[in-house]
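The block underneath contains the structure these notes are about, expressed in structure tokens.
Removed from the display is one protein chain of the complex; every other protein chain stays in position.
Per-chain numbering from 1; labels A and B assigned in written order.
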Amino acid sequence: MDKLHTLYYFLDLAGTFAFAISGATAARQRGLDLFGICAIAFTVACGGGIIRDICIGAIPPAGLTTWYYLATAIIATGMTIGLYSVVQRLNRPVLLFDAVGLSLFAVTGAQKALSYGHNGEVAVLLGIVTAVGGGVLRDILLNRVPVILEREIYASAALTGALIVVLGSYFKWLSSDWIAVIALTICFTLRILALRYHWNLPAFSKDKINRDNKK
Amino acid sequence: MDKLHTLYYFLDLAGTFAFAISGATAARQRGLDLFGICAIAFTVACGGGIIRDICIGAIPPAGLTTWYYLATAIIATGMTIGLYSVVQRLNRPVLLFDAVGLSLFAVTGAQKALSYGHNGEVAVLLGIVTAVGGGVLRDILLNRVPVILEREIYASAALTGALIVVLGSYFKWLSSDWIAVIALTICFTLRILALRYHWNLPAFSKDKINRDNKK
Partner (left out) sequence: MDKLHTLYYFLDLAGTFAFAISGATAARQRGLDLFGICAIAFTVACGGGIIRDICIGAIPPAGLTTWYYLATAIIATGMTIGLYSVVQRLNRPVLLFDAVGLSLFAVTGAQKALSYGHNGEVAVLLGIVTAVGGGVLRDILLNRVPVILEREIYASAALTGALIVVLGSYFKWLSSDWIAVIALTICFTLRILALRYHWNLPAFSKDKINRDNKK
């Protein structure tokens, strides 16, 4: 299973990079300065994991101690500033890497919460937080309603991945490595299909509410 | 005092439910999707307590480990979506339950901080945070200035309740159960009277500032 861990490491970097690029791009579009762009890139990449670590008592949070997360955020900032036309052309691979990051963070977030001895509810909730927390912080800092709360299947894919990890660890269907691979695959597939076919969760627009009120 | 604890349990559920309904309603009005509505409902119900638990070192936070808080948020979401006209007619009882939640969370929040051995200042501040933190997080996520910072007596009622708990525990006037009942009653009464008579703390509008400037 050593190869699996090397693969994880690569996927982790790819996901972190995609998250950082999405943060840096949004920050640049808002006209933030160099420091602001780098701060948002780092927040998207590490924010979710930092909240998870604070909640499970993993002090200091891994996002603050691991140098290559910070390095990834700085490289993403540099690319977004120096090679903006390249970054824009990378739109499709970035969406793909973003789905990789989403799946991996949901699965490893849930695993880490379980490994600290917490119960299944904590693991599912913090799996979701690890995956989407950074994006939510980005939108709070950029002063807009978090897109994951109104967009196509995103947090729900993270929920599915984290739930599979927790159920698998309770019922011990398979080794934890295999359960992680299955959870990753299902979460990733769900997200990619949602992107491809524009699947959305139902929303309830103001218009509908107004109609309800008029009844 | 067993009956008192059964009563607490009921009040806690009623308050949590009212908080979750207020979150779900606000999220629905903003056009969030199913996941977004549920996330905001859960945040309003548990957000304040989670911040308190992180600050006093109660890891993992009770809001993440207690299944019936999550269940309450899911039920509130279901009702807000499926029975929206009923929820709108529930406006008055919800305001009542909200005052119950405010009082109970302020009092139990301050008690929990004291029981972890922290000082009176921590207990008062975290009593307020427990009571109003969820509502503040809701407004941050929905991208508006937190209403509790500009509205009628709300956080001030929580402050009063938490302060009574702390003073009572220092001077040992009565048993802690009786002090909690008194703090609860005063906080709840203050909030209901403020709602009934539209009591407000003084604010200092832009107009007034402009007039000050012209002097």
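The definition used in the following text is that a residue touches a chain if its C-beta (ideal position, glycine included) is under 8 Å from a C-beta of that chain, and two chains touch if they have at least 3 such contacts.
Quantities reported herein were computed from a predicted structural model and do not represent experimental measurements.
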| item | value |
| --- | --- |
| Hidden partner chain, touching residue among B:Leu11, B:Ala24, B:Ile37 or B:Ile56 | B:Ile56 |
| Among B:Ala20, B:Val122 or B:Ile164, the residue in touch with the chain that has been omitted | B:Val122 |
| Option from A:Ala14, A:Ala27, A:Ala45 or A:Ala123 whose C-beta touches the chain left out | A:Ala27 |
| Residue ranges of chain A at the interface with the undisplayed chain | 27-37, 39-40, 50, 54, 59-61, 64-67, 70, 81, 84-85, 88, 140-143 |
| Residue numbers in chain B that touch the chain omitted from display | 54-57, 113, 118-119, 121-122, 125-126, 136, 140, 143-146, 148-151, 155-156, 159, 200-206, 209, 212-213, 215 |
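Keep in mind that, in the parts below, only the chains that are shown with their structure count from here on.
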| item | value |
| --- | --- |
| Averaged-CA centre spacing for the pair chain B and chain A, given as whole angstrom | 29 |
